[in-house]
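All protein chains of the complex are present and in place, except for one that has been dropped.
Our next item is subunit A:
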Amino acid sequence: MKKLMTALLGASLLSTPVAAQSAWTGGDDQPTSPLACSGESPAPEPGEYNGGAPENAPDRKGKDITVVDIPKLVGVGYFASTASGMQEAAKELGNITINTDGPTRANIDEQITFVDNYITSGVDGILFAANDPVAIAPVLKKALAAGINVVGYDADAQADARQWFVNQALPNGVAKSMMDQLASEIGEEGSFAIVTSTFTTPNQARWISEMQAYTEKCHPKLKFLETVEAQEDNILSFNQAQTLINKYGDELKGILGMTSVATPAAAEAVQQNGLCGKVSVVGLALPNAMKPYINGDCIKSTILWNTVDLGYAAAEVMRQVVDGTLKPGDTTVKAGRLGELQIVNQSQVLLGAPKVFTKDDINDFDF
């Protein structure tokens, strides 16, 4: 019995970090590229175009074209809102017809069948959000070989299997939105903790590193307390947020949620503790999951990209690819009401900064 206790406590003591942490826990060791604190950041060089090209495509410049949109799945709010953005663009442009059609569940095999069927039935363009970047590549290459224009959005395929990809957010953009929003809510000298999925999840680790770099540059007095893991587990996220609140008491002013699971769970913990307005929750989450807390004035915001704009931009990019006004080597593209969008990562169009949803507009979105 004594031995067991000693072993247990010994293990705890041994692994307690002695020195103060220099790097935020949960980040990766990759180089970072923090954006400017305010105003526009200079656009990075996009690099050499690495997308594919349709073979023997007929000249469709300025002509009416028929495009099919094949999202990961249909029947969910997220892709219903990207589809509505596409219809908005189609209406403005007047010479593009877009039908959204796809599997009813996020299944790559079914999605491949859909793409294949539309290649056979004949369309001018395919917009897609891939369920799997590698598995979808062969059928998209088949479409390119059949002279069909192919543009991705939301979830990319291998670069040479499509022409362009509309990227909804880059890590340094996510980092800037998160930290600016946090600082605006808890003040420049507030203390905060992070709830992430696991320390090694690639996206979250990337964002945390970028957040640290941006904070050191633009919000140097914000005080990082610690990062806790909560997998993608609702109840565990809630328990971890609860434990952070218990551990730090009044010192804790903000919780950053790194996943769409952690953010609403942290909001729930704040609400159940009666700490609305005292502890801020800033994070990535679907608007629907955050509506109860934002409409109830407990939490101020949730951060994500504007899915309507994402669909709108995808349709605009498709039109310009077909017309030849967006071509390899370009550094920007004009996308209707969104203005000029940057070209990044060789063959991607960047939607822009993530959107901060607040009580004023969150109810306009249903996903």
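Please note the rule applied: a contact is a pair of C-beta atoms (placed from the backbone, for glycine too) under 8 Å apart; a residue touches a chain by one contact, two chains touch by 3 or more; residues count from 1.
As a convention for this text, contacts and distances are computed from a predicted model.
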Per UniProt record, name of the chain withheld from view ["Xanthine dehydrogenase subunit XdhB", "Autoinducer 2 import system permease protein LsrC", "LruC domain-containing protein" or "Sarcosine oxidase subunit delta"]: "Autoinducer 2 import system permease protein LsrC"
Absent-chain contact - pick from A:N95, A:N246 or A:T325: A:N246
Per the touch definition above, residue among A:L73, A:V150 or A:A315 touching the missing chain: A:L73
Given A:V123, A:V261 or A:I299, the one touching the chain that is not displayed: A:V261
Touch criterion as defined above, residue of A:A57, A:I108, A:A155 or A:L236 at the omitted chain: A:L236
Residue of A:D116, A:D132, A:D160 or A:E226 in touch with the missing chain, whole complex considered: A:E226
Missing-chain contacts mapped onto subunit A: 1, 4-5, 7-9, 11-13, 15-17, 73, 76, 104-106, 199, 226, 228-229, 231-236, 238-240, 242-247, 249, 261, 264-265, 268, 272-273, 288-289, 292
